[in-house]
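Every protein chain but one is kept in place in this view of the complex.
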Amino acid sequence: MVRNESLRKLGVVTMNIKFNNRDPVYVQVIQHFKEQIATGLFEPGQEIPSRRELANQLKINPNTAQRAYKEMEEQGLIFTERNLPSRITRDEAVIKTVREELILEAVNTFIASVQSINVPLDEALDLVKDNFDKAKDGQEGDA
Amino acid sequence: MMSYLKLTNFELSRFFKMYLVLIGITLVMQTLSVVWTANNYLGEINEQLSSGSTVEEAINGWGLFSFDFITRGFWFSAPILLCIASLLIYVFFIWYRDWLGKNTFAYRLFMLPTARLNVFLAKATAIFLMVLGLISIQLVFLTIENELMKMIVPNTFREDLTINEIINGFDYLRVLYPVSFIQFFINYGIGFMAVIVVFTGILFERSFRWKGIILGVLFSGIALIVFFLPILLHETILNHFFYPTELFILMLISGLIVIAGSIWMSNYLLNKKIRV
Partner (left out) sequence: MIEVKDITKKFGRKKVLNGVSFTANKGEITCLIGINGVGKTTVLNAIMNLTPINSGEILIDGNKINKDSYEKITFIPDAITMLPSMKISDAMTFMADFYNAWNQTRADELLSFFKLDANERISSLSKGNTAKVNMLLGLALDVDYLLMDEPFSGIDIFSREQIAEVFTSHLVEDRGVIITTHEINDIEHLIDKAVLLNDGVVLREFNAEEVRETEGKSIIDVMREVYHA
């Protein structure tokens, strides 16, 4: 019965990722973790599901979940003490790097798309300022 | 060994309901035939007595009633023939039912962690036990029916037969219940051999389908020739060379060769050629 529980258990943090079929699944899992860490939804030191629970929740191959955890461990995003469940890193420096990395990624994407339609930087930035607040208000309004 | 016993038990239980039905039909039909035949006889006797004849005259006219009157009747033999026919059909069906329909039980049987030959031997044993069971039950029924007849027909009009006499009075009962042990051994040994050869034929068909039917028939033909080879030689080129006991021993050996050859061939087909 205990095992049956694990089949049904939703884990310590629940998550739902919409995967695309062309990027490696483990990369998408790591990306998701980074986003959650950067936004603070996964708190430092928070317990995360075991690799099996993760595979079960996300309906992905357990070997893939294993690989994602291994990479994240190597990157210092998560850590495991002895036989305890893995946890989100408490290392502020790592969290900071993740955040910067994500911001940089978003900015690069933005630059690429703005450049592709030949918009001058000043005009683009003005529009960004105007719309950024609107979008944020909108989001809060929704919430 | 355990698997073989479990499989035999399983095969027996799969036919058990049908088996009970066959036994039930036999009991009902034969009992009715005893009552009906005896009453018919008494009816005729009574009619003659009431028309003024003496008992002696009536007996002279109709004869003393014996169990032969019953065994010669259709309703007595019909269930026996039905049982024989059912078992003959089941010799085939015991295999084909495993391939039947969407629930292919053959998959399960051939994925059991035991020699596949055990499946074969279990099916053969099941058939054999069912035959022996039926003839034992028929023997019990004969005794009961004989007593029942005695209750219906009064002493005066009756000629009592022993079970032995009843059996010897009728052809196919004599085949089913040979008096000597040797004869019993021969009759049922040949029967067992035939079942094994037919099983092998079925496995040929299950392995090679249409082509397998030809191979199966061919195999059975060869088995037949091998089995009768001593007699064939005895009657033809050897010009009645053997004493009867020698011939018997030679037939015994040829029979054993056929059985061993069939089992070997079946084992080969089951392990290397069978298709689910």
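Per-chain residue numbering starts at 1, and chain names A and B are given in the order in which the chains are listed.
In the analysis below, a residue touches a chain if its C-beta (ideal position, glycine included) is under 8 Å from a C-beta of that chain, and two chains touch if they have at least 3 such contacts.
Because the structure is a prediction, the values reported are computed rather than measured.
Trainee: Could you list which residues of chain A touch the chain missing from the display?
Mentor: Against the missing chain, chain A presents residues 1, 3-4, 6-8, 19, 21-27, 52, 55-56, 58-64, 67.
Trainee: Across the whole complex, list the residues on chain B that are touched by the chain not included here.
Mentor: 3, 6, 10, 14, 101-105, 107-108, 110-116, 207, 271-276
One rule holds in what follows: only the chains that are shown with their structure count from here on.
Trainee: Take the average of all CA coordinates in chain A, do the same for chain B, and state the distance between these two points in whole angstrom.
Mentor: Measuring from centre to centre gives 77 Å for this pair.
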